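Following this message is one structure expressed as structure tokens.
What you see is the complex with one protein chain gone and the rest in place.
Coming up: chain A.
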Amino acid sequence: MSTDATTLYQDWVLARARAPLHAGRIAGGVTGVAENRSCGDSVRFWLKRQDGRVVAARHETEGCAICQASADLIAGLAAGLNEDRLATLWEEACGVLESGVAPAGRQGDAGMLLGVFAGVAEYRARHRCAMLPYQAYEQAARAG
């Protein structure tokens, strides 16, 4: 399989990277950070819980379009799904990174996340860009 610029950098990926829906901080939230030392990218996640459930998620991301879009989609998903379902989706996304094929018929942020991962699959050096935000999310989730 071979992707070109239009499959990796689809309009909605670039639009989401440029104008994220969940950027920012949460006062009093728990936080976690992940960095890619080789390129200088960093992602910080903020989570707010109520009764053990994540009810709000935000991120501050310094990175490429793939990393920005991935962070924003994960933040959107973190507030909507419970943690186990997000972990399952994450495993599925990592599988897509291996196979390069996104399952058909998925909607919303989950569908987009799988789409980003399918686009980046061919560019092994970029896998870390797509994966970095989840590490920051996990750190924050573990923090409280």
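What to note about this one:
The working rule: a contact is a pair of C-beta atoms (placed from the backbone, for glycine too) under 8 Å apart; a residue touches a chain by one contact, two chains touch by 3 or more; residues count from 1.
To be clear about the criterion, contacts and distances are computed from a predicted model.
Of the candidates "Quaternary amine transport ATP-binding protein", "Cysteine desulfurase", "NADH-quinone oxidoreductase subunit I" or "Ferredoxin", the chain left out of this view carries the UniProt protein name "Cysteine desulfurase". Mapped onto chain A, contacts with the missing chain fall at residues 2, 4-5, 8-9, 14, 18, 37-41, 62-67, 123, 126, 129.
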